[in-house]
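The excerpt is restricted to a subset of chains, each kept in its original location.
Per-chain residue numbering starts at 1, and chain names A, B and C are given in the order in which the chains are listed.
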Amino acid sequence: MSDVKKVVLAYSGGLDTSVIVKWLQETYGCEVVTFTADIGQGEEVEPARTKAQALGVKEIYIEDLREEFVRDYVYPMFRANTIYEGEYLLGTSIARPLIARRLIEIANDTGADAISHGATGKGNDQVRFELGAYALKPGVKVIAPWREWDLNSREKLMAYCEQHEIPVDFSTKKKKSPYSMDANLLHISYEGGNLEDPWAEAEEDMWRWSVSPEAAPEQPTYVELTYEQGDIVAIDGQPMKPHEVLEKLNKLGGDNGIGRLDIVENRYVGMKSRGCYETPGGTIMLRAHRAIESLTLDREEAHLKDELMPKYAEVIYNGYWWSPERRMLQAAIDETQKSVNGVVRMKLYKGSATVVGRKSEQSLFDESIATFEDDAGAYDQKDAEGFIKLNALRLRIAAGKGRKQD
Amino acid sequence: MSDVKKVVLAYSGGLDTSVIVKWLQETYGCEVVTFTADIGQGEEVEPARTKAQALGVKEIYIEDLREEFVRDYVYPMFRANTIYEGEYLLGTSIARPLIARRLIEIANDTGADAISHGATGKGNDQVRFELGAYALKPGVKVIAPWREWDLNSREKLMAYCEQHEIPVDFSTKKKKSPYSMDANLLHISYEGGNLEDPWAEAEEDMWRWSVSPEAAPEQPTYVELTYEQGDIVAIDGQPMKPHEVLEKLNKLGGDNGIGRLDIVENRYVGMKSRGCYETPGGTIMLRAHRAIESLTLDREEAHLKDELMPKYAEVIYNGYWWSPERRMLQAAIDETQKSVNGVVRMKLYKGSATVVGRKSEQSLFDESIATFEDDAGAYDQKDAEGFIKLNALRLRIAAGKGRKQD
Amino acid sequence: MSDVKKVVLAYSGGLDTSVIVKWLQETYGCEVVTFTADIGQGEEVEPARTKAQALGVKEIYIEDLREEFVRDYVYPMFRANTIYEGEYLLGTSIARPLIARRLIEIANDTGADAISHGATGKGNDQVRFELGAYALKPGVKVIAPWREWDLNSREKLMAYCEQHEIPVDFSTKKKKSPYSMDANLLHISYEGGNLEDPWAEAEEDMWRWSVSPEAAPEQPTYVELTYEQGDIVAIDGQPMKPHEVLEKLNKLGGDNGIGRLDIVENRYVGMKSRGCYETPGGTIMLRAHRAIESLTLDREEAHLKDELMPKYAEVIYNGYWWSPERRMLQAAIDETQKSVNGVVRMKLYKGSATVVGRKSEQSLFDESIATFEDDAGAYDQKDAEGFIKLNALRLRIAAGKGRKQD
């Protein structure tokens, strides 16, 4: 194991990754570079510096990636109305490619030959980190301590800390939670604990980002979202950067009890797992984006997008952001968004985000044709007969030849 | 126009179709058979008998098709988690094939050579009725008065009534509504009026089947749905027939402000239209069905279902229920539902239908593998390395040969 | 019918479209502009000028569009390995959007308010011309004489000619043929005559562009095709323009009996029809393109292309070249072609075009990994175990829980 000289670690500053720093140094006898990013997880990242220094780390990267995260990953994904398995907004999945890319870029900058992460061997995140790393630097060595070491219980981890004088006071907050959690600007997730029984309802005090619908205000909140080329650029007429948009919508959504989700999902590694998610802003964005598209997209491109979406969601969920198939799908999706401009008006109320209005200068809604009133000849109802007759022709021929139709 | 001898009309008992009875008799000099069905639209159908008799109709069919409607059309559609354009639950679309089939069967029984309906030339329903009719009886003559006559305003219709002594007191209720409405056990729809401006919020007094979320009870309602082969067979342990299930869920959903929808959709005839829908029971069913599938479906069949769903929805929306492509898709869908058994627990509260638990004897969720705790060797984390390495191989080779990956 | 002032006609110079010139002048009392294009149909286009003049046409457009046709339509289509219904290379379909575009551009240039064509009311070409025209100039008036007039037999046409002093000596060659034919650089097609019986073998003397395999040379011909970004840019090392490439391959293919096809296809208007086609160059191009892609495309983008291809083929066949869905698909396809560079070596022999070699500087084929010999550690066979184990996990869990697997 002596062939690794320097490794870049995705470092949260928490207990687990602190142990990993030490373990890498010991096991591989290599230098460790730490990389800590603010992607909106809601915790200070700067304290990671002192902790890393205390562990003897010399090269420490601490970065605010919130804008880049939303602009280059979350926004492109939402252009596709992406949902995994009909429910999940991919909050964890979409953060991994950015981390993978920065890990590799830092490896290149610091001359590191390996990267490492704190994801377990049962989950999707290891796959996402590593597929990204291999795609961007094919010769990189990946070290996944959870798949290698035998520190597979909290007791062993604590013993390791004691033995190696790693201060255990950090991350006490997390220690108290019975759930495995992950957060970024798009969502916070919960797994484990009593959630491992899919019949058990999540406990109210688990949720952190939203009030319960019951506790939300009695009065609805209305909000107007302005779209340019499929992306939100302003809220209530106020121009904002992508991550500001999401922060604002998280606040609005969370205050109104919006975005809680409780599902059983299929992991890429082959098992089902139960997870709870809070995605307040994303839940609003998904419905609003469909609404602005309903006015501005052509029917056939909209339907084709819907047919491609499950595949696109799967690609992201499974960790193939940095792949030719993702780029190919993105090219198709982005091609459709040029005219997706306008404003959507949403009503937020006790858990629901409802579209109540939409308008656009690029609207393809034609009142003169759609009207129930006299349309002054804009549409010739007689055309419908030929339309139906020829669409029915293949069915009529088949039935005429005795082919069973029911 | 003398070649039509007898025509079967889809007759609601309302003003429009009453005018059509007379118009058909006059214009085609033919006998009219009326067909009125209770598919859960919430109005008495029996009064249609007297009205038809008053118009000189001799063969009058009045039928309760609620059970058949839900069992043979709504339920199979929900097995696919069917949604059109990401939002619409196809409440109108799914009722048409049943009406088309009965029209043709009655035509066969009564020796009629034509069928007729009251749908306009701008909408999807004419297509759905007629595609079904042609598929089931290829030589049938279809008469669509709205595409033929010049009674294209309410004034002209009223004048026609007066001239032909058609009593206009019926359907006074509908006359007052500014909306074009359609209802069956699955939903009620609203179009026209001020909805023709997609920016205008629907007025509260438009909605008929649900209270507003604001007016819904302060306490949530919990309900347990039992599935067999993808269909709900019991509510809170109480066995029910399909239409009883939907009636019950409509009541529960409506009482809790669930199932309102306000969208712009793409019609098959080529225009966008704005519609509002109330689908209380269906909204609950959709989420619940996904939840029971999340436990009982294999990942790949679930994903394949999701990829096929938009096509299946389009087939139904466009009116191709009676087609080989619908049967082909249905065969694939139904093949997956054999083990979709179990119970889903839902929370209904002020507009939201939320899954809070699911269980099944056919569950594929394996706690011993999914657990965050020690799994006693049920899953070997080291397998993940090979899994990732080979999945990454194509990406690594490409990157190694200088292929750009970002 | 007096509201048409000027109409641009797709004019071949043949009998039918000459009659149409006169019929338009008479029926609509409007000026006729003729448009005749050389798209490689193998007939002189210049004679159309005199004929048009003789019919009183003042604005006559005669253009050589061969290069544009292959570069902007045929080549993009072949990037997708496009085949309709598993067999048909879309030779007729792909020429229509170009004609439609020029008709509209000429209408704009000449101030015409209508366009016209000589396609019948039973075929796909009317749809393709008209969808293109409406998409590019939504207010245009389209006149389709074959759907309007009663000159629906050759006798009536001849009588019309005599009556209006249209010289009938032109197109005598076509008159003798029992087949309806259409040709451009990509193919020549045959319909009608004894082909209307799908069991009857096409007669040898029907085929015009290729010798029979039996009559082809006893020695194979080898040819090397150089690709850049998915398009052929050189043959046997000789740089050529797109239309020169196709002309050359038509010659090589035709000489070797390559590219004959005899199928029953499904028309967009709802009927089946039997057609025979000669596509010598296209048949070579299709196989060669797949071969260069086999070296240079990533697996997943290649598979995704294959999944999208039938839809793309349908879009073109049905006449939706000028549509958002075609642009969306094209964006995805073109995204994949950046590295599709290299050389393919083909063997042409008595009806077969066989790939015998392919090479590329962007090749993703890695001999060091693929080899059956010792690979010096490039690939760790032990990775396969984890790969298989995790891919099998969902199946094992299901089987372990008693789920039937066969």
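As a convention for this text, contacts are C-beta pairs under 8 Å (C-beta built on N, C-alpha and C of every residue); 3 or more make two chains touch, one makes a residue touch a chain.
Here the structure is a predicted model, which means the values were calculated and not measured.
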| request: Because only 3 copies sit in place here, please give the count for the whole complex. | output: 4
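In the analysis below, only the chains that are shown with their structure count from here on.
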| message | Going by average Cα coordinates, which chain is farthest removed from subunit B? | response | C
| field | Interface composition of copies subunit A and subunit B: same or different, split at half | value | same
| Through what angle, to the nearest 5 degrees, does subunit A rotate to match subunit C on its C-alpha atoms? | 180
| remark: CA centroids of subunit A and subunit B: separation to the nearest Å works out as 31
| Which residues of subunit A are in contact with two or more other chains? | 266, 269-271, 311, 323-324, 391-392, 397
| said: If we count contacts the way the header does, which residues on subunit C are in touch with subunit B in the complex? | reply: 298-300, 339, 362-364, 366, 369, 379-380, 382-387, 389-391, 393-395, 397-398, 400-401, 403
| query | What residues of subunit B sit close enough to touch subunit A in their complex? | reply | 81, 85-87, 101, 120-122, 126-127, 130-131, 134-139, 144, 146-147, 152-153, 180, 191-192, 196-202, 213-214, 218, 220, 260, 262-266, 269-274, 290-291, 294-295, 299, 302-303, 306-307, 310-311, 314, 322-324, 345, 347, 349-352, 354-359, 363-367, 369-372, 374, 379, 381-385, 387-388, 391-392, 395-400, 405-406
| task | Mind listing the subunit C positions that touch subunit A in their complex? | result | 266, 269-271, 297-298, 300-301, 304-305, 311, 320, 323-325, 327-329, 331-332, 334-336, 390-394, 397
